[in-house]
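Before I ask anything, here is the structure I am working with.
Yeah, one chain of the complex is gone here, protein chain that is, but the others are all in their spots.
Chain naming follows the written order as A, B and C, and within any one chain the residues start at number 1.
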Amino acid sequence: MKPNRLNAVVDGVFAIAMTLLVLDLPRPDNTAHVAHDLEVHAAAYIAYLVSFATLSVVWLEHHGMMLAVRRTTRYFIEITFVFLLFVALLPWPTALMAEFANDSVPSGLVTFLYTATMLLIALSLTGSWAYLSRRPGVLVDDLAMEFRRSIRRTAGVCLLYLVAMAVAVISPVASLCIDGAVVLFLAVTRTPLERAEAMMDGELDRSAP
Amino acid sequence: MKPNRLNAVVDGVFAIAMTLLVLDLPRPDNTAHVAHDLEVHAAAYIAYLVSFATLSVVWLEHHGMMLAVRRTTRYFIEITFVFLLFVALLPWPTALMAEFANDSVPSGLVTFLYTATMLLIALSLTGSWAYLSRRPGVLVDDLAMEFRRSIRRTAGVCLLYLVAMAVAVISPVASLCIDGAVVLFLAVTRTPLERAEAMMDGELDRSAP
Amino acid sequence: MKPNRLNAVVDGVFAIAMTLLVLDLPRPDNTAHVAHDLEVHAAAYIAYLVSFATLSVVWLEHHGMMLAVRRTTRYFIEITFVFLLFVALLPWPTALMAEFANDSVPSGLVTFLYTATMLLIALSLTGSWAYLSRRPGVLVDDLAMEFRRSIRRTAGVCLLYLVAMAVAVISPVASLCIDGAVVLFLAVTRTPLERAEAMMDGELDRSAP
Partner (left out) sequence: MKPNRLNAVVDGVFAIAMTLLVLDLPRPDNTAHVAHDLEVHAAAYIAYLVSFATLSVVWLEHHGMMLAVRRTTRYFIEITFVFLLFVALLPWPTALMAEFANDSVPSGLVTFLYTATMLLIALSLTGSWAYLSRRPGVLVDDLAMEFRRSIRRTAGVCLLYLVAMAVAVISPVASLCIDGAVVLFLAVTRTPLERAEAMMDGELDRSAP
C-alpha cells in the first residue's frame, strides 16, 4: 500500500486538532474589562500556543519520517493510528489548562496530564521509527544510520517530557517552559533525514538557512 | 470516475469524526478531585477509546477495499455516503455513553444504540463489498475469491455486533467488551485482499509481522 | 491553475459540514425515557438526515461538474467559495430545525430559512454551470449540449426549492418532504455529463445499474 491515503488521514487529523484548539480558547466576560480578562487567562493562551506549536513541529517530524517510507504495512498503519489517538487527544488537556488556571498559574496536576499527552505523542513516534528501522523493505533507501539518529532524537524528546512531568507537580510554569523548549529545539534543528536530503541538494553548503 | 476524490471525502470524514470525539470527553469538575473525577467517568474514556479504535480499523477495511477499485460509479458513491452517514454519526452515541454512565457503568439502552451504530457501519461496508462483487468492471483485477472472503469477514462482524446488541440490555460492560473484541480481531487479522497483496510481495514468507 | 487544490478545499468543507451536523443532534434528557425523547426530537433527526443526504448529492453534482473542468480561473474559484459559504452554513439552519420543533413538527419560519439555504446552494451551483458554459477554454472537451442540460437540471432544482419555501409557511412537513424528494431525484438520476461518460464506457448498455 502506498502511503498517500495514510498521509491524507494524518494531515486531516493534524489540521482538525490544530483548528479545534480555538474552540476552548477562553473569551473575555465583558467588554469593560477585556484587557483584564485576557490577562487572567494568560495560562490558557500560552497553553494554546504551546499546543499549536507542538503539533506543528510533530507534523514536521512525521512528514520527515514519511519521506523515507515507500510503502506502508498494516502494522505501520496501526502504530500511526495510536499516534493519531494522542494527537487528537491534545485539545482535551489543553482545554483543562484553560479551565483550571488559578490567577494565570496553571494547575500542577493538569500540567502533568498535559505533558503526559505530549509524552505519549513522542513515544508513539519513537515506536514508528523503531518499527521502520527493523523493516528496511518498506523504505526508499538504506538509511540505517539516519534511523538510529532519529530514534535517539525522539527518545531524547521523550526524556525531556518525563522531566517536565516530574517538574509539573512542583512548578507548573517551569514544566510549561520545558514543553516550550522542546518545541524550540525541534523547530531550530533539522531531522537526520532532512539533513541527509539537504546535503544531497547541496543546500547545507549555502550560507542562508 | 477515478476514486481519488471519493477517497478524499472518506478520509476527511474519518479524520473529523475521530477528532470530534474529543469534544465530548468529560472533564474533571475541579482540581481537588481530578483522580476521582477521572475514575467516575471511566465508562466515557473506554467508549472514547473503543470508538477511536473502531474508526481506525474500519478505515483500514475501507482502505483495503479501495485498493481493488479502479473506478467508481454513482451507485458505489451513494453506498459510500450511506457508510459515511453512520461513521459521522458515531460521535453522537459515544457522547451518550459519556453522559449516561452510572457509577462508571454505562446505560444498557445507550450501549444498545452505540453498538447499533457500529452495526450500521459494518452493514453498509458489507453492502459495498456485495455491490462490488457483482460489478467486476470497476475492479482492478479478477478477485472473486477474495471478495467472497471479504463479504464473509464483514458479515461475521455484523453478526458479532448483533450479539453485542442483545447482550447490551443485560450487561452493558459485556457488550462493550464484544465491541472491543471486534476491534482487536480486525486489528490482528489481515483482510483477504491484503493477504493476496502481501503474498505477491513475498511478505508473508518473512518471519517478522 | 489545475483544479486539484480547489477540489481539496471543496472536499474538506463538505466532509466537515457533513460531520459537524452531528454536534447539534439532540440528545435524550434521561435514560428512563430515551425512546420518548427520541420521538419528541423526530423532526431534528429527519432534518439531520435530509441535510446529510442533500450535501451528499450536491457533492456528487459538483464532482460531476469538475470532471469537465481542465483548469480553474480566479472567477471560477470565487464562485466556488460562494457555493462553499452556503454549504458551510447548512449546519446552522439544521440546528434551528432541531431547536424549534414543536411536538416533532418543525417551525414554519425555520423550515423557510432551511430551504432557503438549500436554494442558495443550488443557485450558486447553477451559477458555476452558467459561468463554465461561457468559458469553453477551461473545459476538457466540447460539452455544450451537456452543459445546457446541466443548467436546466440545477435550475429545476432551484425551482423546486422555491416551491418548498412557499409551502414552508403553510405546512413545514410538506416542505421537508419536497426537500427530501429533491434528494431522491438527484440520487436516482445521472447528471448529463455522467450519462455521456457512461455511454462512452458502454456502461448504459449493461442491464445492471
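Following the convention adopted for this analysis, a contact is a pair of C-beta atoms (placed from the backbone, for glycine too) under 8 Å apart; a residue touches a chain by one contact, two chains touch by 3 or more.
All of these numbers come straight from a predicted model, not from anything done at the bench.
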**Asked** Any idea which of A:Ala42, A:Leu67 or A:Ile178 touches the chain not displayed?
**Response** A:Leu67
**Message:** For a quick check of understanding: of C:Leu25, C:Ala47 or C:Leu96, which residue touches the chain that isn't displayed?
**Reply:** C:Leu96
**Absent-chain interface as seen on subunit A, which is shown** = 7-8, 11-12, 14-16, 18-23, 25, 27-28, 30-31, 34, 49, 52-53, 56, 59-60, 63, 66-67, 187, 190, 194, 197, 203, 206, 208-209
**Residues of subunit C (touch criterion as defined above) contacting the omitted chain** = 1, 5-6, 8-9, 12-13, 15-17, 20, 23, 73-75, 77-78, 81, 84-85, 88-89, 91-92, 95-96, 99-100, 107, 109-110, 113, 134-135, 137
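Convention: only the chains that are shown with their structure count from here on.
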**Prompt:** Considering subunit A as a copy of subunit B, what rotation angle in degrees (nearest 5) results from a C-alpha superposition of the former onto the latter?
**Reply:** 90
**Request:** Averaging only over C-alpha atoms, locate the centres of subunit A and subunit C and give their separation in whole Å.
**Result:** 38
**Message:** With centres defined as the mean C-alpha position, give me the subunit B-subunit C separation in Å.
**Reply:** 27
**Request:** Hunt down the residues of subunit C that sit against at least two other chains at once, touch-wise.
**Result:** none
